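Apart from one protein chain that is not included, each protein chain of the complex appears where it belongs.
On to chain A.
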């Protein structure tokens, strides 16, 4: 082992640097302040540097704390009891003692091959239906920092709903992906959008390849390419379709896709549609990825052992269920070493992280040309709809003619395109307004996360990510939390099984630059009270109340004396 250099202490963890030709990885030594034995997975600080430049890019720690053992026991207990009652109710329905609300075949068709798989819907029928008043709540205003929710009542325990006609006004919105606050309906800001609507109309009535290629689309593609620092880009009308329709155009049979465990459904669907072989590596785990890459290079395709036509690593910038940020420097080093391609999905991170909002490439200080395919969506930070793929000119020109979305899907609508143009110019500072939305979002994120950790909640994810999942674990508490927060006029999104692992149900808070400190304080106050009321403060780490951290965009704590 080469000599290690002790660099210093950061957040009570010791940091060492192991030099190596193309990849420097090191793991922290956990100090006693946490008071319990943490596995290396629990808290990892990894820094990478390239030998040429010699500066360190500090990567903010990510944490995935484990709860005490009794929490897991109680979660399984809760699910077990509800499952037993589910069987009991199914029995009552089968016998006929209870009216059956779910879809059934007609009497004449009972002898046919069954149309509805009863067992697969067991969970939906017996748990989700009981508590589904916490999801799909109708909203009757703009999903800005505050919104209005329509009140619903259900006479038969959530099988049917009826609106009372009243609205719950000024509910603080902690669930919308409104990271930079561009979901607004102010006439002054939207003037250019209105002008373009007058000029182009609302519908394009064609695909990009036929008659739907408007000048405004080309303008936006130029702007996106400039924004990201790449040669060229292409935009699509729908974010989900950007992934699912373009991955099949890039890879096919005989190619290998290495996909992160927690990738979004659009990436998984695109990978499956392409027909390539898919291997899954553990979430953000570089050893797992390296092992798979070595296996791919050494053994080749399954039976013939021919080399793979292409190896594509698919990762996301910010994973929206965990709030974790991808280890991009490590992945870029690995991809260069093993000659693979990288597909980066920045749906949640574009506009939301990085000192000027350019996404995770800027956060880590990497060269955008290192990433082969940069993909993102305009739904989250830009307040519009659609997605883009950016990269080298040859790649984008290839996609223009071979992508299913370009050939068959309707082009992006002009007012939506103008909204993205307006938002992007605002972020880049081109239109003269100095709106510090990215800074405001970073401030809000830091403040919110640090206060939540002090209160004692278990939070997942990177300290820089505006997506904050608070772990609730037990199914009863998940439901009670959502209802109690709505009663206090805060709208949150709670997620349980099957979107998350069965023991890790959570409430996901999405911070916005449009949230004022007063709103955040109100939310934190209610969270504190609810945390005590429902006993949600499971964290066993001791955080001393620190003064609010200030912005530290570019300064790194450690400099190599080279």
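Just so we're on the same page, a residue touches a chain if its C-beta (ideal position, glycine included) is under 8 Å from a C-beta of that chain, and two chains touch if they have at least 3 such contacts; residues count from 1.
Everything that follows uses one rule, which is that contacts and distances are computed from a predicted model.
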Legend entry - Name of the absent chain as recorded in UniProt (options "Aspartate aminotransferase", "Serine palmitoyltransferase small subunit B", "Transcription initiation factor TFIID subunit 5" or "NADH-plastoquinone oxidoreductase subunit 2"): "Serine palmitoyltransferase small subunit B"
Legend entry - Contact partner of the left-out chain, one of A:64, A:79, A:240 or A:364: A:79
Inset, instruction - Touching the absent chain in the whole complex: find that residue among A:480, A:495 or A:510. - result: A:480
Legend entry - Interface with the undisplayed chain - residues on chain A: 74, 77-79, 81-82, 85, 88, 127, 130-131, 157, 474-477, 479-480, 533-535
